[in-house]
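For this view, one protein chain was removed and the others were kept in their places.
== chain A ==
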Amino acid sequence: MTSPNRPRSFQEVILRLQNYWAAQGCAILQPYDMEVGAGTFHPATTLRALGARPWAAAYVQPSRRPADGRYGENPNRLQHYYQYQVIIKPSPPNLQDLYLGSLRAIGLDPMLHDVRFVEDDWESPTLGAWGLGWEVWCDGMEVSQFTYFQQVGGYDCRPVSGELTYGLERLAMYVLGVEHVMDMPFNDPASAIALTYGDIFRQTEQEYSRWNFDQADTGTLFQHFKDAEAECARILNAAAEDKAGRRIPMAHPAYDQCIKASHIFNLLDARGVISVTERQAYIGRVRALAKGCADLFLTTDAAGEAA
């Protein structure tokens, strides 16, 4: 890790990944503007993995896992963190090599490190999705998830998308040699106003941890869950034609409600008000929404054959 090529800050790791994947021909998208648990929830992955139209996108996605909050004290755990997500359909034959190139781009030379593809199949019960692949280990640490999507929303993926997910904080901490996430330089440490990850996020981690665990009003959340579920169902059941007779199925607005329901479920789970038996039922309800959204998306232009 004494490579001169080493990035100096969290943001430089992100910028290098952006540049690398842009150079590989990916559309560099921006984060989805809703609370999600992982980069996979971005419609650019979930919905675009469906249908036959080729697709290549990369983006940073802020992700929220309320139950993982530790008031900013744990060196590795955060309730709000960043994932870097790459999705390419159909998966190119050299996807592993492309991935290894991205490690080189952020200063991890595979000739000096021990990079391994260790079996780890991916499944998202809430999205009705699964795939086969690996977690990628670098010197014994998991740095990415590498998945070939087989099903989304209960549908077989044809063609198959290749999906890469990097846990950005953990990866950057390793590249930068930082022990506690809050100590990680966010911008260049030589900047006039040098900021660490902690300068930006310590306080928010505390605030959200408190809210997530103790304060979030569960009555309101239960109501929000029901509302999102009802609105999603309403959109899915709406006629495909608008007033003017144009065919405009509303797959994305419906999917927004599915994402919302999923996040509210995570909040309720963190508040500890969902019992083990109820848990399965809630996951099933979100999956039903995701399935409905997948059904609808497949009727739209974005899912169709490339023109």
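Rule of thumb we're sticking to: a contact is a pair of C-beta atoms (placed from the backbone, for glycine too) under 8 Å apart; a residue touches a chain by one contact, two chains touch by 3 or more; residues count from 1.
The working rule: contacts and distances are computed from a predicted model.
For the chain of the complex excluded from view, the name given in UniProt is "Glycine--tRNA ligase beta subunit" [choices: "TonB-linked outer membrane protein, SusC/RagA family", "Amino acid ABC transporter ATP-binding protein", "Succinate dehydrogenase cytochrome b556 subunit" or "Glycine--tRNA ligase beta subunit"]. Of A:Asp139, A:Asp217 or A:Glu278, it is A:Asp139 that touches the chain left out of the display.
Within the complete assembly, A:Pro159 is the residue of A:Pro31, A:Pro62, A:Gly101 or A:Pro159 that touches the hidden chain.
Residue in contact with the omitted chain (choice from A:Gln150, A:Ser209, A:Asn266 or A:Thr300): A:Gln150. What chain A contributes to its contact with the hidden chain is residues 1, 75-76, 90-93, 96, 110-119, 121, 131-134, 138-141, 148, 150, 157-160, 162, 174, 179, 276-277.
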